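What follows is a set of notes on a single structure, which appears directly below.
All protein chains but one are shown at their positions in the complex.
Coming up: chain A.
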Amino acid sequence: MTATIPTRRSTEEQASAIPSWRRVLGSEVAARVTFYVTAFLLWVALAAAFERVPGPLSVVDSLVTEFSRGEVFSNFADTFYRFTIGVALSVIVGVVVGIVMGLSGLARAFFESPVLVGLSIPAIIWAFLTVMWFGFGDASPIVTTFLTAVPFVIVNVAQGVQGVSRDLRDMSSSYGVPLGRRVRDLVLPAVSGYVLAGVRFAVIIGWNGVLLAEWFGGSGGAGFRARYWYDANQFAGFAAWVILFVVVIVVLDQLVFERMARRAFRWRDAAHS
């Protein structure tokens, strides 16, 4: 794009004018690979620039030792136990409250403020409070996961329910369709995608919550182990755990939820594109 009008060529001509090596380098796969290489180099550079940032070699080294000591699986087993209970509770409560809020404008007015307040309380506060209330143990991470995740599920589900076709809802209310049937036949099928999005939010946010609660409540788990290395000033060990946290959540989010979301929203996306 210059000041003069470019000479017009057909797209085929334009494509054939690009040399093949550039086409290979310009492909999307190459772009992704380049990104990972760049990110890795950035890490090496950061490690060289800041004394406190551990380099890749030392991190891999401590990752190997943690695996060989068996710390990884035992701690993640603890964490997943708490995480699963917390997320399951938040999904159950969140879906129920969300559906009620989405269906009735009056329920929405009632629950609006509590949900708003819940959304704005950071996980760290719940972690502190639950540690002070329940002491060290499973209760603190479970409750923190539940409380941080539940408002996000509610908001997502309520939004989905409100998005249910207005005409169908009005029709069923004027024909006096009972609430149970309305939920089963009209709301649930249309809402499944939003419920899934809510669960996904719950997983991402709850993961942060469970790690924070474990960090401050010393009773084992991935967060606790990361803190152990952090307190020992062994940043390589800490970084190894950070990589594990991130890998777990990314695998969960991208491989499991991304696919499920695509399936659940098929009816909607297909209509648009």
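Methods note: a residue touches a chain if its C-beta (ideal position, glycine included) is under 8 Å from a C-beta of that chain, and two chains touch if they have at least 3 such contacts; residues count from 1.
Definition applied: contacts and distances are computed from a predicted model.
Name of the non-displayed chain as stated in its UniProt record, restricted to "Tripartite tricarboxylate transporter substrate binding protein", "Formate hydrogenlyase HycD", "Response regulator receiver domain-containing protein" or "NitT/TauT family transport system permease protein": "NitT/TauT family transport system permease protein". Among the residues A:59, A:103 or A:264, only A:103 touches the chain that is left out of the figure.
The chain that is not drawn here is touched, among residues A:212, A:240 or A:264, by A:212.
Residues of chain A that touch the chain left out of the display are 1-5, 26, 28-29, 31-32, 34-36, 39, 46, 50, 52-53, 103-106, 109-114, 116-117, 119-125, 128-129, 132-133, 169-170, 173-174, 204, 207-208, 211-212, 215, 223, 226, 230, 235, 238, 242, 245-246, 249-250, 253-254.
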